[in-house]
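In this view, the complex is presented without one of its protein chains, the others remaining in place.
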Amino acid sequence: MNKADVTDMILEKKRATGITWGEIAEGIGMSDVFTTSACLGMNAFPREKADILARNLGLPQEAAVVLAEYPTKVFSQSVPTDPAIYRLYEIVGVYGDTIKELINEKAGNGIMSAIDFEMSVEKVPNPKGDRIELKISGKYLEYKSW
Amino acid sequence: MNKADVTDMILEKKRATGITWGEIAEGIGMSDVFTTSACLGMNAFPREKADILARNLGLPQEAAVVLAEYPTKVFSQSVPTDPAIYRLYEIVGVYGDTIKELINEKAGNGIMSAIDFEMSVEKVPNPKGDRIELKISGKYLEYKSW
Amino acid sequence: MNKADVTDMILEKKRATGITWGEIAEGIGMSDVFTTSACLGMNAFPREKADILARNLGLPQEAAVVLAEYPTKVFSQSVPTDPAIYRLYEIVGVYGDTIKELINEKAGNGIMSAIDFEMSVEKVPNPKGDRIELKISGKYLEYKSW
Amino acid sequence: MNKADVTDMILEKKRATGITWGEIAEGIGMSDVFTTSACLGMNAFPREKADILARNLGLPQEAAVVLAEYPTKVFSQSVPTDPAIYRLYEIVGVYGDTIKELINEKAGNGIMSAIDFEMSVEKVPNPKGDRIELKISGKYLEYKSW
Amino acid sequence: MNKADVTDMILEKKRATGITWGEIAEGIGMSDVFTTSACLGMNAFPREKADILARNLGLPQEAAVVLAEYPTKVFSQSVPTDPAIYRLYEIVGVYGDTIKELINEKAGNGIMSAIDFEMSVEKVPNPKGDRIELKISGKYLEYKSW
Amino acid sequence: MNKADVTDMILEKKRATGITWGEIAEGIGMSDVFTTSACLGMNAFPREKADILARNLGLPQEAAVVLAEYPTKVFSQSVPTDPAIYRLYEIVGVYGDTIKELINEKAGNGIMSAIDFEMSVEKVPNPKGDRIELKISGKYLEYKSW
Amino acid sequence: MNKADVTDMILEKKRATGITWGEIAEGIGMSDVFTTSACLGMNAFPREKADILARNLGLPQEAAVVLAEYPTKVFSQSVPTDPAIYRLYEIVGVYGDTIKELINEKAGNGIMSAIDFEMSVEKVPNPKGDRIELKISGKYLEYKSW
Amino acid sequence: MNKADVTDMILEKKRATGITWGEIAEGIGMSDVFTTSACLGMNAFPREKADILARNLGLPQEAAVVLAEYPTKVFSQSVPTDPAIYRLYEIVGVYGDTIKELINEKAGNGIMSAIDFEMSVEKVPNPKGDRIELKISGKYLEYKSW
Amino acid sequence: MNKADVTDMILEKKRATGITWGEIAEGIGMSDVFTTSACLGMNAFPREKADILARNLGLPQEAAVVLAEYPTKVFSQSVPTDPAIYRLYEIVGVYGDTIKELINEKAGNGIMSAIDFEMSVEKVPNPKGDRIELKISGKYLEYKSW
Partner (left out) sequence: MNKADVTDMILEKKRATGITWGEIAEGIGMSDVFTTSACLGMNAFPREKADILARNLGLPQEAAVVLAEYPTKVFSQSVPTDPAIYRLYEIVGVYGDTIKELINEKAGNGIMSAIDFEMSVEKVPNPKGDRIELKISGKYLEYKSW
């Protein structure tokens, strides 16, 4: 049993029961973004969260072990084709240099960590058309010189 | 004179005078993210903003015309190498499917627009180490069926 | 059961019964382009249309659920090799800049949406040789500045 | 003097005089799509059209010769990055197989020519938001067997 | 049963019976090049030819249906590695511009069609060493202007 | 002065005098295909032919030396974009395996040489539309075993 | 049964019996390089050699047929990763132009054939550290002009 | 002045004086392969050899300094297009695994070094057609375990 | 049974028993880096070490044979995606030229071997945040001239 197998089990449960990512996340007291990403195999749950999640969804005990394992994060490096994901990629292409300039201006010679990092995704109602809002927060890491 | 030429002029002015992206943006009453991206050639300023910006920085009148032209947005599609930009790319790779899942769950069969779109970049002080926060807001667009 | 499985079932039915894409589309009161693309797994049918389609073709109920699921659109990014599809790709290569120039000239600093979008494909008899006509209509989206 | 040089001259004239692609096309009695594409170096004008265009825009006689030369059509095969052109590319990726299916169903074992081919681009006003409409017509070519 | 399955059946028959491509082609009254390419899944046989071929080789009736289906032509776009095929690819690389120059000089602003097209491959005895001769004939297609 | 410089000189002469590739070839008593390819830098003229060609076109003596130098043949390995050349590439993709099968069947375990090789390109009038004919002849080379 | 299947059988036999490539080659009176390459599926044995080899190793008769079939040579075109093979690739990269210069200087405007070709690989003892020696011999092929 | 500049000087001298790589090598008492590769910028001459070479060819003193500098070896990683170099690449593709097998069998778990390495290129007359012979010798390096 | 099969067995044992790489290495008296890499299929254990390891972990005898076989080292050449591995790749990109400069300066015209090579990985406690330390040692190999 590996992370892909457990992801399949969870998607099966979702389809069968209609439970949402939000409800799964609430059931373990974690954010929906982190919960979804760890269910998709891109993050590791703390062991006790994995146990609760497995119990809540009726997964076998071994699934909890797997959900708590440290993943090797593999993603395709070709340009993404699904439009929802491509638009994110396009934003990095168009605004990447801008973000670097402003990190440099506001914080110094460093980067925003993608490790000590968190994110939220929300729909915000708007009379001109609802909007999707992403909030991303990563620790500022300064280059070392020696 | 093209957008790359004007970008070079602006960077020259920044280095010579020490003016920041934040101050340039404030001078025209626009956000620092949009201002920086348009100065780097990735967006078009409204004509009257371009005029003020050119006047504020002492750029020739033709530069204002160029800053208001509609750009052809070109960015490299190889994986970015600069660490600050790579980390953003990595986030799309690791969390892209998660974001799509949550847009689908919260709003429906659609995407977050990268055209009707805005973003901010801020440093947030934190005793465990300062953080960089990105906020991204794009209009929700639903797939049409016909 | 996933979208690829349902596509195989539909192709099987087509071969066995001789039913055409046009007839399948007519049976659910939708266009042939949208119907074909959703049968091939690239779009999601509204649930009630999926139910009728499944009934019409004698597919199991689960197939209707799958046909209504939101797809992750995956297509090859290498240059297409089938001549019928390559010619479309060649048209984007040869006329892409022209189309952008004319959208900019006629509508402003924006794009044609590929989300709020529809298309038709027709054969038009012609004494010098029949012609294929594609009509594409996408919502004009204007870049936001902020 | 090559096609790129003449394109630069024409863009210079456009910027200096404010003449549009539509007006340039009207001046020679050809479509705006073909005219734009040939001015951008992707097609050859009939010699007499090239002469009129050069006269109308005040280009040197040699420019007319160049505009009538047969081009070698070169376009980038990496995925396009400008959002207006990317959306066209995305449409070919998502709907390419659908278009092939429908050409096969409606006309037979053949393709739509990209050589004996014409296209239009129009803005169509719409109370829910204006739309861009592309119409493409290519000769149907049937595969030969022997 | 798909085209790859039928190709495997035919290769099996060839190995078992020693029948050659030339004999298979003769049996249906078509050229050996077209027959081989359609047996390899790259072309569609006219239905009646497919029926005869299936009968001649003792293939099931369904194979005839498949041999007459319109193929999606898929070939690798990496540089070919087999020396016999690489040499053909090398010829296109070395002589491609030359062929275009001479088509343009002899026929005008157009191309040789790869759809309305035929080819032969022959061994020609020669005292200095036998030679392979390819003859390729494609319809001249002229670019349309409009 | 290198081969690219001499190619430019020859193209200049062609444009200025209207001389064709056919006439240039006739002037030195060689084929138009070989002559064009060597003028484009992809082959080396025998020294005495290079001398006559340079004299006929009024090129400097050094050009003859360069035309007789052994070239390093460089061609792009991305898929060609010009439609006239792409169609040739498509033919190799679609018919490459077929040609190998037939060389193997007719001559044995070997290849058609692209070194001891010649080619012609002709327009052949045809009431249903003129055709382009390529004839290619390469020495058969058999694999050695040892 | 295909060439990959036979390769697996031979490797199995090698592991089980400890027979070396050298001994297999000696058993059929051919070189170890050619024998190894044909066992790995990259060359075709003469039929009588294939028969002896199959008998010597206790392979089924069909394996001899397969070993004598003309292979389609497929190799990865990405840069090789195994260090032993990468070093060979590196040598072609570093010394390729040098070898071409010296072939041109010593023999004329031609190439070394990779078809009429043979090679040996030997370990040569040396007090400063043993050395590996490759000897490669290919027929000189001169470019034809016509 | 860099290595590319010095290579150009040497090629200029070669063309002007007709001196061969063999004669240049003889003049400094080194092999023609190493001499050619170092003149092409892929190796560093021992300083005293560089001095003699510069004197022999009438190059400026700075050229000797440059010829003795340690190069950064850069070569294209796309598949080579020149036929003479491609054939070498093809040999690595076809025989790479064979060479590794035989190094392993004859010497152990290691590789042939491309650093402590030498090579020769010779034409060998042969009544059936002259042959090119490459001899390559590299130190055997065994993998370390620890 | 191949190296991938044995790797799976070892990972199974690790998960079932909780044994660490460090303990496995200690059990055979080798370093943890080499042991891990050989268990992952990237190196060959000396035969007697493989025997002990198999015994310690309760693997079948054939596994020991496989662990001692010389591997073909295959790794992906696309940019690595897992953040832990990407950071190493980034270091080679950022510091590669620096390391070459310093090897050249400190040792001469040569390289650090990746064959006669060893490495360690340690966590070093640090009040400002623990650190990971890699120590790499490879034999210096000097380029040969001849």
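Before moving on, here are some points about what is shown:
We just call them A, B, C, D, E, F, G, H and I in the order they show up, numbering each chain from 1.
Everything below uses one rule, namely that a residue touches a chain if its C-beta (ideal position, glycine included) is under 8 Å from a C-beta of that chain, and two chains touch if they have at least 3 such contacts.
Bear in mind the structure is a predicted one, so any value in this text is a computation, not a measurement.
From the options A:R87, A:K100 or A:R131, the residue with contact to the unseen chain in the full assembly is A:K100.
Note on the undisplayed chain: of the listed residues H:A4, H:V74 or H:V124, the one touching it is H:V74. Listed here are the chain I residues that touch the chain not shown: 20-22, 32-33, 36-37, 40, 42-43, 73, 75-77, 79-80, 82-85, 87-107, 110-114, 116-117, 119, 121-124, 126, 128-140.
Interface with the hidden chain, as seen from chain B, comprises residues 15, 78-79, 81-83. Although one chain is not displayed, chain A still touches it through residues 30-31, 34, 38, 43-46, 49, 70, 72, 97, 100, 104, 108-111, 113, 115-118, 141-146.
Convention: only the chains that are shown with their structure count from here on.
Note: centroid distance chain A to chain G, computed from Cα atoms, is 49 Å. The centroid of the Cα atoms in chain F and the matching centroid in chain G are 32 Å apart. The residues of chain F that reach two or more other chains are 33, 72-73, 75, 77, 79, 81-83, 90, 93, 97, 100, 104, 110-111, 113-117, listed in rising order.
All chain pairs that touch, listed by label, are A-B, A-C, A-D, A-I, B-C, B-D, B-I, C-D, C-E, C-F, D-E, D-F, E-F, E-G, E-H, F-G, F-H, G-H, G-I, H-I.
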